[in-house]
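The full complex has more chains than appear here; those shown keep their coordinates.
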Amino acid sequence: MPSALIDGPKIDSLDVKRTFIKEVTDALEKAYGLPRSIYVVLIKENSPENVGVGGELILDKINRASNKK
Amino acid sequence: MPSALIDGPKIDSLDVKRTFIKEVTDALEKAYGLPRSIYVVLIKENSPENVGVGGELILDKINRASNKK
Amino acid sequence: MPSALIDGPKIDSLDVKRTFIKEVTDALEKAYGLPRSIYVVLIKENSPENVGVGGELILDKINRASNKK
């Protein structure tokens, strides 16, 4: 602690995760001023069939968008 | 935000998820009165070996129940 | 469990909370089909100075909106 829990879609690239964790930790360190070693960042990857925005599944939004093409 | 994070067992049916997300969003919209597009609902599916109720794994409760039959 | 954790702004009315909890529980019961007594709904009220959307504090959005009037 302090810790950051991130909920988002899947991130495919390990490099993106690496940079993301570094940058969130930079922001944590600047905000709290505690030793860098104690910050924890946790990425949670969610499937589009388990997330709803505005009352609609992300999965359905994606399907509708790809049908429009 | 506002957001709802749901922790429960696996939901097999996509239609159940669809209706569930819609209904939780309806309740959010009624409670907070903000534009519908901003509500987020997140379903987390948990394995019965990772949940304990009353100090006992759900997995063990299920196994005991099916052994009784 | 199953449980719903709601993060949003402050809700002033106890009646709104009462109805909201009832409706989310109705949705949970319909989705999971387990005994009603086990569903837990938890409301977390957040101050506008602790929530950012689009990189800006809600507090600052509110202040800007009221200055425009």
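Letters A, B and C name the chains as they come in the text, with residue numbers starting at 1 for each one.
Convention: contacts are C-beta pairs under 8 Å (C-beta built on N, C-alpha and C of every residue); 3 or more make two chains touch, one makes a residue touch a chain.
Computed from a prediction, not measured in an experiment: that's the story for all the values here.
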Given 3 placed chains, full-complex copy number: 6
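By definition in this document, only the chains that are shown with their structure count from here on.
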Gap in Å, rounded to a whole number, between the CA centres of chain C and chain B: 16
Junction residues of chain C, two or more chains touched: none
Chain A partner contacts - residues on chain B that touch it in the complex: 5, 14, 17-18, 21-22, 24-26, 29, 36-45
Residues on chain B engaged by chain C in the complex (per definition of touch): 1-9, 11, 16-17, 19-20, 23-24, 26-28, 30-32, 38, 46, 51, 53
Chain B contact footprint on chain A (complex, rising order): 7, 46, 49-57, 59-60
